[in-house]
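Structure below; questions to follow.
Note that one protein chain of the assembly has been removed; the remaining protein chains are unaltered in position.
A and B label the chains in the order they appear, each numbered from 1.
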Amino acid sequence: MTAIAPPVATARHMRSPAERRRQGWVRRTPLLPALIFTIIVTQLPFLLTLWYSLESWSLVRPGSQHFVGFANYAEVFQDSQFWTTALNTVVMTVGTVLIAMVIGIGLALLLDRKFIGRGVVRTLLITPFLVMPVASALVWKTVMLDPTYGIVNFLLRPFGIGHFDWLSQFPLGSVMIDMIWQWTPFMMLLVLAGLQSQPKDILEAASTDGARPLAIFRELTLPHLRRYIELGIVLGAIYIVNEFDAIYMMTQGGPGISSANLPFYIYQRAFLGFQVGQAAAMGVVVVIMTIIVATFALRLIFKTFSGTEQAA
Amino acid sequence: MMASADVTTAEPGITTATRPAVTPRKKRGNHTVVGIVAWILGIVFFFPVLWMVLTSFKTEGEAYTNTPHIVFSPTLSQYRTVFASGIWPYVANSAFATVVSTILVLLLATPCAFALSLRPVRKTRDVLFFFISTKMLPVVAAIIPIYIAVRNLHMLDNIFTLVILYTAMNLPIAVWMMRSFFLEVPGELLEAAEMDGARLRRTVTEVILPVVAPGLAATALICCIFAWNEFFFAVTLTATQAATVPVFLVGFISSEGLYFAQLCAAATVATLPVILAGWIAQRQLVRGLSFGAIK
Partner (left out) sequence: MAEVTYDDATCIYPGAERPAVDNLQLAIGDGEFVVMVGPSGCGKTTALRMLAGLEEIDGGAIRIDGRDMNGVPSRDRDIAMVFQNYALYPSKTVGENMGFALKMQGVPKDERARRVREAAKLLELEPLLDRKPRNLSGGQRQRVAMGRAIVREPKVFCMDEPLSNLDAQLRVQTRTQIAELQRRLRVTTVYVTHDQVEAMTMGDRVAVMRAGQLQQFASPTELYDRPANVFVASFIGSPAMNRFDATAERDGIRIGSVLLRPSDAQLRAAQGHSKLIAGIRPEHLSIGDGPLAVEVALVEDLGSDSYVYGHLTDDRAGHVIVRSGRQHPRPGEVVKVAADSAHLHLFDAASGLRIVE
């Protein structure tokens, strides 16, 4: 992206401080509605969450609100289920993101070449991303992974796997399969963008310089893709950490909490257990953890989209 | 008098003899092995969707077989059941929430993105930073106060609650995407318009909008997809009046039980609009998902 010189042609020396201030406000006005709206709808709730986390409050007993300071947090950190679901969250996020990225890179490499029906294949590969998450979870839970009537078990029968109950044996894994299926197209598209943004003459130059295709990929393409891969991993992680729909539909977090992640566990505490204070405290902890990851994410996003990469 | 020169061959005196026609040696750039592998993977990835649609046309007896049937006599009875169970209000709610929130998003995001790209303000980076940070914070952490606030405002089970929340949910993405599209407007275009005496409003409508129109479409599509598919807010903040299609799907299962063919029909109906929209506007989708990088 190129930096666009502001087209306002008022000569600088003719602007008085008042005029400059007015110009500043004229420029700012278009963005205020969106900004104010977002602040009210997203920031206020978080502040309230912070406040609630310091209170003990059960929605079942109205009027039971009272300040308890950090007691909720103490409970949270001593709650073994919290740590289990935290671990589940990490496993689910890291596993889904990495596997989806690896498959996505492979698919992007294929789609980067010309072949008959390339457009159709791309359409087919994008579809999983379009499917409604609850619908996807539903389909995977029943028609795909059902022990008796699911088609996955049918296809695996020649390999000796017959009556395998995916959802009870591998609850986390089953949810991950659904999520990997839905997120691979996203990774694929980002990597594809990276591949297609590489100038072709650089690849030709490497060819005339004696490099075989594998060397070209290793020495030139991969470094170029690094930015896109990082972006995909970070953006994907942000969405996947917050995954809720698939768990709700597929396993309800079970058996027990073996397939619950933090968002689902917090939901259970708040809406099924009505323990607002503790749920809020957990929410705050998750926010802090996310902020740490997000700081890296934001730095990356800015690097990629501020156009610091220039071809020679 | 100028003469027109009709040039033929190189060496003077040598006439062009008729040569045999030369055909290109091989079809350039069409890779067969890559194509085969790609097709196989494409079908594998698409298979669950295909299977879902196929199953939706089966009777329950056909669906519950140890060996899946590929050949069967299709029936529309499952779809009839789905539509008889009162799906239309849910569809109406989803459509309303999706369309209205997307319109709101575009109305808010476009000027905002404009301010952040073509008329940069001093704190551009910070504002962008802020917007995307709102996407990163877990929604679960905010749901409790939102629920309580909505309840106190008597807005539970109200479609406008969803409209507002979906707008806030999609605004950061829209601002980022629209900004990247605005940045693609060549600076010279704006300068030329200014030299031609165009005032701001005309510049916007006649010069900028045509260039960013595909970007607007891409952004709108992405927002529609996320709004239509959204489940968490819908399930926590609605009950009967304002429930959307994802909520219907969950309700359908719990009330009807796990009947494969039926639920595949319900799932197909739920997910079909977005799939079709995504297919038709594939270019826009690809553009949007890659933030304007892939054309």
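Just so we're on the same page, contacts are C-beta pairs under 8 Å (C-beta built on N, C-alpha and C of every residue); 3 or more make two chains touch, one makes a residue touch a chain.
Small disclaimer: the values here were computed from a predicted structure and weren't measured.
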Contacting the left-out chain in the complete assembly, out of A:Pro17, A:Pro62, A:Pro158 or A:Gly210: A:Gly210
Touching the absent chain when the full complex is considered, from A:Leu48, A:Ile116 or A:Ile202: A:Ile202
Contact residue for the chain not shown (choose from A:Ile116, A:Ile151 or A:Leu220): A:Leu220
Contacts of chain A with the absent chain, listed as residue ranges: 199, 201-202, 204-212, 215, 219-220, 223-224, 309-312
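In the analysis below, only the chains that are shown with their structure count from here on.
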For the chain B and chain A complex, residues of the former touching the latter: 29-32, 34-35, 37-39, 41-43, 45-46, 48-49, 51-52, 55, 63-68, 108-109, 111-112, 114-122, 125, 127-149, 164-165, 167-168, 171-172, 175, 180, 183-185, 187, 190-191, 193-194, 203, 225, 228-229, 231-232, 235-236, 245-246, 249-250, 253, 258, 260, 263-264, 267, 270-271, 274-275, 278-279, 282, 285-286, 289-291, 293-294
Of all residues in chain A, those that touch chain B in their complex: 1-2, 4-9, 24, 27-31, 33-35, 37-38, 41-46, 48-49, 52, 107, 110-111, 113-118, 120-136, 138-140, 142-144, 146, 148-149, 151, 154, 181, 184-186, 189-190, 192-194, 196-197, 238, 241-242, 244-245, 248-249, 262-263, 266-267, 270-271, 276, 279-280, 283-284, 286-287, 290-291, 293-294, 297-298, 301-302, 305
